[in-house]
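A single protein chain has been omitted from the complex, and every remaining protein chain is retained in its original position.
Let's turn to subunit A:
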Amino acid sequence: MISPVKIWRRQRHIKDQLGKTGKILTWTKIYIAAKEFKKNAPYYVVMVELDSGRRLYGQLVDLMDEKISIGMKVESILRKVRQPSQDGVIAYGIKFKLLKDE
């Protein structure tokens, strides 16, 4: 279980990571998830290299039926990341969506 204090500590840094663009370095689709993520399975997880060179992990969401591949461009967005804990704190974090062709 994640302490609500830990969730708060993590969430303080989210705003620095929002609205950033980058490309997919590698990706997977998770079918068997841990309990807190089971409800969302199957879901995509990507490792992204931001334009700044920094790397982030996140789920790739808001998909229609696009074929995912390494090198695709993505943008970081704010989403709920796991089911609320017993203390009722909703954990928000970074996810990604595909950038449409400019």
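By our rule, contacts are C-beta pairs under 8 Å (C-beta built on N, C-alpha and C of every residue); 3 or more make two chains touch, one makes a residue touch a chain; residues count from 1.
Quick note on the criterion: contacts and distances are computed from a predicted model.
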Report summary line: According to its UniProt record, the missing chain among "imidazole glycerol-phosphate synthase", "Acyl-CoA dehydrogenase", "Acetyl-CoA acetyltransferase" or "Putrescine transport system permease protein" is "Acetyl-CoA acetyltransferase"
Report task. Determine and list the subunit A residues touching the chain excluded from the picture. Result -> 10, 25-38, 40, 42-43, 45, 47, 55-59, 70, 81-82, 91, 93
